[in-house]
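Once you've had a glance at the structure underneath, I'll fire off some questions.
Omission of a single protein chain aside, the complex is shown with its protein chains in their original locations.
A and B label the chains in the order they appear, each numbered from 1.
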Amino acid sequence: MIWAGAFPSPLCPKPTVETTLSIENLRVEYRSRDLGETTKIAVHDLNLKVGLGEVFGFLGPNGAGKTSTMNVLLGFVPPTSGTARIFGVDVREPIARQRIGYLPEQTYYYKFLTAEELLRFYAGIFQIPSKETEQRIDGVLKLVELDHARKRQIKTYSKGMQQRVGLAQALINNPDLLILDEPTSGLDPIGRMKVREIIQRLKGEGKTVFFSSHELGEVETVCDRVAILHQGELKTEGSVNDLLKEHSSNLEQIFLKLIGYSPQP
Amino acid sequence: MHPALPIALALATALAAGGRLLLWQQSRTQDTGSVFALLLGESRRAFAAQVFLKADAYFHRGFYPSVFDLALPDGKTHMAKETESHNPHEHTQPQHPNRDWIETFGRNFYPSEHRHIERLGEAREILPWLRLAAELDPHRVDPYTVAAYWLRERLNKVNEAEAFLREGLRANPDSYEILGELGRLYAENQRDVPRARAVQELAIAKWIRQEASKPSPDVLAYAQILGQLAALEESTGNLDRALAHFTRLKRVSPAPDTVQKRIDELQAKLGQPR
Partner (left out) sequence: MNTIWALAKVVVLEMVRRKDFYVLFILTVLLTATAGSVNLFNDRSIVRYLKEICLLLIWACGLVIAITCTARQIPAERESRTIFPLLAKPVTRGQFLLGKFFGCWLATGLALLLFYIFFGLVSASRDHEWPVLNYLQAAWLHWLMLGIVVAFTLLGSIVFAAPSSNGTICFVSAAGILVLGRHLNKVALSLAEPLQSLLYAFYFALPHLELFDARGLIIHGSELIRWDMIALATLYAAAYAAFFLFAAWLVFRRRPLN
């Protein structure tokens, strides 16, 4: 919205507003240990900026390089070249993780803990005072609707419940930036709708949300801006409205066109 | 509940019960060691040797030089020799000087002094290992004789000593060592002269059959049995027979002069100057 139309080129060097997250010329390669396999380029010269308070949809089919990009943002994988900054700090530095919430994809949380204990553990890492911890736990568990199961061990949870526990842990420190890797994967339609609601609510609280997805329906309704990634390359980037206007079709069509998929006649 | 838990519990129970049964049944079956033989095969002899060494280590309150430190030249354990000679002796064996600081430091944490069990009752602590050695390898003779010695001599358990020796005899009917020890038990502890005599004479007969023709016979055992038998005969007044045994003893004894002295005394008593 602030950014709408104000982004002529992805290589725009001077951000004019406060940036939460910026990625410049990022390249991520995986060197295969197996003999005979070549280096796999997962991300190729990626440039992105996410402004304060934005909800940013990071789209792409499976294997596009979304998770790889996020792994760089969180310092799990060093970038082959290029830089990435969060709150203006290079991600290779011990960054300001205090203000980030991260939801990884397909995580099986410590199954011998209850949701409550898990959140208490993570809160302990943020050194949140114990009285506040309990309030936060109550809050996030209500938000993700796991209040009824808070004293059950996670091994008894369904897949959707596990995903919601993940969302709860990403929110426990009341972060300013949320990085969510496919937050709706594995959820049923109601679950997805609820996640969308949560994202909307976070946006209302002024938080920045950077999330990846390959579900296009949900993106249209919640995102301010989107980027479409395919085989490690940025195909397009801009506000949802502009994209829709520019291509005069729906997001799904744009997506399919950009990744070079044409339906068989 | 973890699915492995009941399985592991059942396994543990089975193991424990099985082990218990093994040991229990062992003490009353004829061919002892057969189950161990089944489980361990021939290696049970090696285990028995190790367990016997354990008894020796217990005799020294946990101290025992390892195979790396020294191997006693005649292959007999320290305790066995002491038991055979039946008298406390001086230890001439010098302790190794420490080779490096790790060794020096390490000595603080394990029994590293050559000491013998002090209190009378402590002797009982070596018995479990002797019993286990016998059950691992019932054809090994020294666990029976050593255990019987401690049982009757220090712990006043003559019946148990006799039972254990008899068990050993069932597995080793031709063992002159066990027969000799049994004879001593009858003579010294039960004062059953006829039985003692019968057993000792049988021991001598077995010794002669097995050992006499060997290039280097086990003379020490023979001398011991002869000495005991001679003393028995002497104390019960059969001076002739005592004299005969002493005469045989003199030929094999490491100290023939002492034996000669006894012979002279006996001859004086008999009033038959030669």
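In this section, a contact is a pair of C-beta atoms (placed from the backbone, for glycine too) under 8 Å apart; a residue touches a chain by one contact, two chains touch by 3 or more.
No experiment lies behind these values; they were computed from the predicted model shown.
The chain we do not see here touches A, B in the full complex. The missing chain, though absent from the display, is touched by one residue of A:Phe56, A:Tyr109, A:Phe210 or A:Phe255; that residue is A:Tyr109.
Here one chain is not drawn; of A:Ile23, A:Ala84 or A:Ile100, the residue touching it is A:Ile100. Contact between chain A and the unshown chain involves residues 30, 68, 71, 74-78, 94, 97-98, 100, 102-113, 117, 121-122, 124-127, 166, 169-170, 173, 179. In the full complex, chain B contacts the hidden chain through residues 1-2, 4-5, 8-9, 12-13, 15-17, 19-20, 23-24, 27, 58, 61-63, 66, 68-69, 99-100, 102-103, 105-106, 108-111, 121, 124-125, 127-129, 131, 147, 151, 155, 157, 160, 164.
In the analysis below, only the chains that are shown with their structure count from here on.
Here the CA centre of chain A is 79 Å from the CA centre of chain B.
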